[in-house]
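A single protein chain has been omitted; all remaining protein chains appear in their positions.
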Amino acid sequence: MSRQLTAKKLAVRTAAGLVLLMLAMAVCSFIGTEKVSLRAVLEGIGPQGTVNPDYEIFVKVRLPRIFLAAIVGAALASSGVICQALLRNPLADPYILGISSGAGLGAIIAVISGLNWTFAGRSPIAVFAFVGAIATVWLVWFLGRLTGKFHITGLLLAGVVVNTFFSAIIMFLTLVAKSQQVYATMFWLMGYMIEEDFRVLWVAAGCVTGGMVALFYVAAQLNALSFGEQDARSMGINTARTQIIAFAITAFITAIAVSLSGLVGFVGLVVPHAVRLVFGPDHRQLLPISGIVGAIFLVVADTFARVIVAPAQLPVGVVTAIVGGPFFLLLLVKYSRKVSWLK
Amino acid sequence: MSSIIEVKDLTFAYTSQSTVLKNISFEVKAGTFLAIAGPNGAGKSTLLNLLCGLPAKRSGTIKIDGAAVESYSTEALAKKIAVVRQEFIPVFDFSVVDTVMMARTPYYGPIGFGSKTDREIVNESLKATDSAQFALRPLGSLSSGERQRVFIARAMAQDTPILLLDEPTNFLDLKHQVGIYDLLKSAQLEKGKTIVAVTHDINLAAQYCDATLLLGADGGYQHGPAKDVFSTEQIQKVFGVKVFAGDIGQEKFFLPLGKLAKGSE
Partner (left out) sequence: MKDHHKLIEDSQSGNSEMSKWCWLFLAMLCWMCTGFVIFGLHQGQNPGAPPLPAQAHRIVSMAPNLTEILFALGLEDEIVGVTLHCNYPPAAQSKPKVGTFWHPNIEAVIAAKPAIVITLGIEQKSFADRLSRIGYDCLSLNIEKLSELFEAIDRIGTAVGRQKEANQLVSDIREKLSDIAASVGKENKVKVLWVVQREPLRVAGRDTFINEMIELAGGENAIGPTVYKYPPIGAEQVIASRADVIIEPSMTLQELAAQQDNALKYWSRFDNLPAVTNKRIYVINGDVVSRLGPRLHQGVETIARCLHPGLFEN
């Protein structure tokens, strides 16, 4: 029975993962187009009338981006785990239930309406994207239920229909809009990382971590749900409650991630699979480890995005696809015997 | 011996036209083995689902251990009834021991892990179903029969007084069919579990059960010990098939013979 997961093993692995994450963040914060030296950074703000560029770059540009990447990566990877668990489908990702097109529609409406106001210091795009994401998920949920309570296929189909329909609207609006606005939206749709306000990062970090803990609370029930609703209910799981909690929290943290950094693809789909291939499908472990791996992955991917074609910034979604694809393929080949749905 | 399952005047219909169960009444005494048989569409699986508390418009009462089944919360009911359905491989392949451990989910601590007691119960179930040797293997690597035994082990790990099984020996070879019935019977005799199994095999049912519930497609039913319920005439009436009857000790066995079968000349 030594291969069974215990609370202690999980705690050790999570702690090790967190250490790795902090290491990755520390190393990546010194990588960029400009050379930044640790000593110069530690000297702090220059005396009045001068500027310490190392400090400025490190504290105002690098750190916010790195933290943002970690938060978004963790959110997307955890969401991916939950979406695959709820839909019992290995091809599910956090965007499958309408979040991507809903957020995109919100963003492009904000861009086109030409609103200039800021909401708590955030541009209207982020707010509209968040609202759009949540509203669309609610719409998909509502449509899915028309086919029956918690009917998985119905939910998936509703998600596909809504995504397709909203994408068409987005394309239409893109054609009608002025070219500069279109450029801004296109960039957003491919996922980007910019320096965020530390206050916003703090709140986002709290929400995402809290969400992940809440999801961990229902992780054991999600294990049982892998056997279908009937079996799970026979084992004493309150399936309705579990699914609603998981669904709502996933939608929430994904909406946060998307409103902060646009649509970063691949993380939510690939990281859960990679972690599952190595650590197994137990959601109590899969969830925290995926979150950590997702964070590390996006921090590294963003670092690549910043330096590979400097001074241009690759949209981080491009890097996640290019970096993630072959890596995932490698893992798949190595562990393919473990994966039953590949046989 | 008290009745652990009491069904009175149960009537259920999917639509207003097709009444599947009509005024069914029967009792299952604690620690006995009930086999539910009948042709396809007679409502065997439906009855099983209703016994598990499936919320549905029905009339009549179903009582589990003296209380109406609707009055149980999901978790409370899971401590009375464990269900074994058709085995399958879930999309994400868990190991055998992890699968069986899931039965203990209602007993997990606040962080979502089981205690030593839970692990012991799981080990016991694995041993009882002869599955301990593949404890760490993923479900997908087992044969159907081995997997069905794991599902039974999971139900046994729930440690409930009642075990419901829906056609547990479908698609299994003779060895595994017999193995599973022996397993269920020993669970009944050694642990005092009440077994209710839906089955297509009336002969195996007759050999192992204490009572039979034979459901007819017209909504009618017969309840009683196997030798009272099964007879050539009854089987002809309910299943529409001619059978050749023979004796094994106290029980009879029935071999269905179609028109072109060799023995029907």
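We call the chains A and B, going by the order they appear; numbering starts again at 1 in every chain.
Keep this in mind: contacts are C-beta pairs under 8 Å (C-beta built on N, C-alpha and C of every residue); 3 or more make two chains touch, one makes a residue touch a chain.
Quantities reported herein were computed from a predicted structural model and do not represent experimental measurements.
Peer 1: So which of A:Phe165, A:Phe198 or A:Phe327 would be touching the chain we can't see?
Peer 2: Among A:Phe165, A:Phe198 or A:Phe327, only A:Phe198 touches the chain that is not shown.
Peer 1: For the full complex, which residue in B:Asn40, B:Ser59 or B:Ser73 touches the chain that was left out?
Peer 2: Considering all chains, including the one not shown, the answer is B:Ser73.
Peer 1: Can you say which of A:Leu10, A:Val41 or A:Ile57 touches the chain missing from this structure?
Peer 2: Checking the options A:Leu10, A:Val41 or A:Ile57, the one contacting the hidden chain is A:Ile57.
Peer 1: Pick from B:Pro106, B:Gly145 or B:Pro168: which residue touches the chain that isn't shown?
Peer 2: Answering carefully, the residue with contact to the hidden chain is B:Pro106.
Peer 1: Across the whole complex, list the residues on subunit A that are touched by the chain not included here.
Peer 2: Within subunit A, the residues touching the omitted chain are 32-34, 45-46, 48-53, 55-57, 59-62, 64, 120-121, 123, 179-181, 183-184, 194-195, 197-199, 202-203, 206-207, 210, 213-214, 217, 310-313.
Here, only the chains that are shown with their structure count from here on.
Peer 1: Indicate the whole-number Å distance between the mean C-alpha point of subunit A and the mean C-alpha point of subunit B.
Peer 2: A distance of 44 Å separates the two centres.
Peer 1: Give every residue of subunit B touching subunit A within the complex, in rising order.
Peer 2: Residues in contact with subunit A: 52, 73-75, 77-79, 81-83, 85, 89-95, 97-99, 101-103, 105-106, 108, 111-113, 119, 123, 135-136, 138-140, 154, 158.
Peer 1: Over in the complex, which subunit A residues touch subunit B? Could you list them?
Peer 2: The touching residues are 1, 3-7, 84-85, 88-90, 216-217, 219-221, 223-224, 226-228, 230-231, 233-239, 276, 280-282, 284, 338-341, 343.
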